[in-house]
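Some chains have been omitted; the remaining ones sit where they do in the full complex.
Here the chain labels run A and B in written order, and each chain numbers its own residues starting at 1.
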């Protein structure tokens, strides 16, 4: 724990109280005025800060990217429009755009050697953008990912067909809109933790994803937890954190 | 059509305008002051008026029963407490009480010879009261009913086990609480009309059945329609009306 180390340095006279306070106060953060980039996050959280592009100007995003790159950290920028990517890639030609997922990535990923297995499953073709956001985020965070798409409950044989893959995964992300039944069906067949993602695919009483969300929260199958509507990113990172875990007894 | 027949009688001089008006105005209704029992309903709707007991006093229910029995019509009384049944059976010893379903029935049922097949399916043991309300209502309205209970989606093989019965039914009522996924799963396997009933079984975000209702309304499987939360009665009658239909070309 950082604070303990800092205190020990003060004890040893390696740091003055003032210097210690500055460190504790996070002076390592890159203060851009409109943003304070948390460059200590890899140490604390195991991966760099991620940029949520919605509501930020292209200029703001580029300055945050600069702070991250200066700290030699990898970049993941969510909810990115093609226009934003154009602006970013003019400054950083090495930036990559994942258009279905609306993600920008840059630099070596946190865990560049992909390990374990995360399965990303989606119910219908229209759910693919959210599923891709989950899959690429999980890969960015170090997971090996297998995609199983368009296996909705109207044709059960489609999901049963992939039981072996599902059972060999360490975590499964299940993405569904409409009635949101797929996580329960998958969950009933396997013994792995499932992160369910409701999508806004639907109309009328779907209420932009609320119907699917409620179904998932009310699953009769234990072992399923849920993230916000269309939050493929959150699901992908959660699955990657699970995937990283070593042997429990170790 | 009744109105046409009445007009013809006026034309023929069999009725005066005043008498016709009286008939059209429904003088056959039994006006109890607090209630007007619609004794013409079997002619118009194919089955007698049903008594919704909630919010009615035992005395009011008994008076309505009296009016129906006077018109030689069968009785179905929904949302009936054991206390109500006690009061009713003191006057009408032939009354029968279905306690799980909280129904009182009396007299010959509308179609006393049970025909066709309605399957009533439910997801969990806690959904049985609503399923029973559906099953007994459908039987009351003339359908032969088969019950398939506790076949939730956490164990798919349980529902697959009953595919033959499901496929031989003319209409299927599917009752489920929690995530409400069962109608979609059943619907994907058969080609029969399904009436889905969400139940209030669940907690938290289930919001007393809203979660299951929304799932059912947002099913990805066509051929499924939905009734109000815990409305087993409505589903049973709908299934019985479907079950009664003759050959389409006939």
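Keep this in mind: a residue touches a chain if its C-beta (ideal position, glycine included) is under 8 Å from a C-beta of that chain, and two chains touch if they have at least 3 such contacts.
Please read these numbers as outputs of a predicted model, since none were measured by experiment.
*Asks:* To what total copy number does the complex in this file extend, with 2 chains depicted?
*Replies:* 8
Going forward, only the chains that are shown with their structure count from here on.
*Asks:* In whole angstrom, how far does the Cα centroid of subunit A sit from the Cα centroid of subunit B?
*Replies:* Between these chains, centre-to-centre, one finds 48 Å.
*Asks:* Across the complex, what residues on subunit B touch subunit A?
*Replies:* Within the complex, subunit B contacts subunit A at residues 123-124, 152-156, 178-181, 184-185, 187-189, 202, 204-207, 210-212, 214-221.
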